[in-house]
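Here it is, the structure in full.
Note that one protein chain of the assembly has been removed; the remaining protein chains are unaltered in position.
Labels run A and B following the written order; every chain starts at residue 1.
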Amino acid sequence: MSGISEITRGLWKENPVFRLLLGMCPTLATTTSCNFAVGMGLSALFVLVASNVAVAALRNVIPGKTRLPCFIVLIATFVTIVDLVLNAYVHNIHKALGIFIPLIVVNCIILGRAEAFASKRPVWDSFLDGLGMGLGFTFGLVCLATVREVLGNGTWFGFPVTPEGYQILVFVLPPGAFISLGFLIGAMNGIENWRKAHG
Amino acid sequence: MSGRGSDVKAVLAVVVIGAVSAAGLAFVQRQTEGAIKAARRAETAEAVGRVVPAECKVRLPDEDAAGESCPAFLKKDLGNGKSGCWEVFPAYRDDGTLCAIAVKTSSDKGYSGRIEVLAGFIGLQSPETLELSRIYVLAHSETPGLGSLATYLQEAPPSEWGSDRRKVFGLNFFRRKLSDMSFVVKKASEAGEEDVVAITAATISSRAVSVAVQVAAEWVKENLDSIRTGLGSTQEVAAGKQEVQP
Partner (left out) sequence: MAEMSIVSILVASILTLNVVFARFLGICPYLGVSKNISTAFGMSSAVLFVMTLCTAITYPVHHLVLVPLKMEYLRTISFILVIAALVQLVEIVMKKTTRGLYNALGIFLPLITTNCAILGIAILNITEGLGYLQALVFTAGSAIGFGVALCIFAGIREQLAVRRIPKVLEGAPIGLITAGILALAFMGFAGL
């Protein structure tokens, strides 16, 4: 598989948010604004790539019986690194993402890729896979955040886009998160079906 | 037994990876420790700077020298036997005298729970001159948008607030003598000069903020003398002197 296709796979066809339906919790919680969505996405991307590389590098050393605890320790280490670095250098994003930074550890995407892919493939392939999935995750987050921020707050990445008073409040609230994501996935399904039908 | 052997190896692998990871983390933690502390202090200093007048210079206590215990003049009675500690941040004039203080206060009575407010006080010479300089909402989970505390309060500097207390909630707590305030929250149509005008459609949030500020204001008013001696002037603070008279 060529390198590019590894990456694009994670971006569209196997997009973790819209197609694999993984990592729902941070998706719903951190998409009230695109800035936070990017912060979350990139943090998860770092952990995903780092853990994929680490697992792939150690795949012949980690015994099969306790591979899950080993993966978990590695993932948790990288998550803690991200937590510390964000706290030190981008303090306001750290505050905004709050509890969802340590929760990257239980993001099914990361453990899933480590188990299904990185433990069986060489380092470079695993790196690309992590990159693709991470970018796909970020892309998914930004899509949802765009819908929620534009409709609910009238801004995009903080820049005002709609006139005063045209915001629909519910979108930045929990119900709006669920409903927006539901319709987005529905739309994605529709696009996929159309593509399949038209070759 | 090969089964046992591979079991031991399996567990050993986890332990080794764990140990290496922990060591790596200890390293990263030590590298980032300073930056994290600095970021937190900068955040606090910025918040305090908002609620005290420009001529009052914020001086945060040195974290390591402060120690864990709460000085007597800052003790807070939480009811049912528990006691807490008031968080007070002093600001001094260039000549070293106490200029203003910022008190962190909170109320659990918000619409969606806890609201944390930083309240700045000036005119610390006597209860009659005591004045609220400004407040700043630190944390809340209230409904954003309509009735949002952020919209009505803080981000814009006071110079842009105008003078309509119905439009800008922060004006209710801006440069107001405590003796002129009733801290009673009323709707715009019914509020008198001494009352707090509620944010439209957000009476509960408004009341929570007012209660939080009122609690802080009453504590400051009652303990003005011990606060002044406890926080003293810069020279006393620097010399490590701490008056602990109640």
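Assume a residue touches a chain if its C-beta (ideal position, glycine included) is under 8 Å from a C-beta of that chain, and two chains touch if they have at least 3 such contacts.
All figures in this text were calculated on a predicted structure; none of them were measured in a lab.
Set against the missing chain, the residues A:7, A:28, A:62 or A:118 yield one that touches it, A:28. For the options B:40, B:114 or B:167, the residue in contact with the chain missing from this view is B:114. Taking the complete complex into account, residues 18, 21-22, 25-26, 29, 78, 108, 111-114, 204 of chain B touch the chain not shown.
Within chain A, the residues in touch with the undisplayed chain are 21-22, 24-26, 28-29, 68-69, 72-73, 76-77, 79-80, 83-84, 99, 102-103, 105-108, 111, 170, 173-179, 181-183, 185-187, 189-190, 193.
As a convention for this text, only the chains that are shown with their structure count from here on.
Averaging C-alpha coordinates per chain places the centre of chain A 34 Å away from that of chain B. Against chain B, the residues of chain A that register as touching in their complex are 58, 61-66, 69-70, 73-74, 76-77, 80-81, 84-85, 87-89, 91, 152-153, 167, 169, 172-173.
Residue ranges of chain B in contact with chain A, taken from their complex: 6-7, 9-11, 13-14, 17-18, 21, 24-25, 28-29, 32, 35-36, 39-40, 42-43, 143-146.
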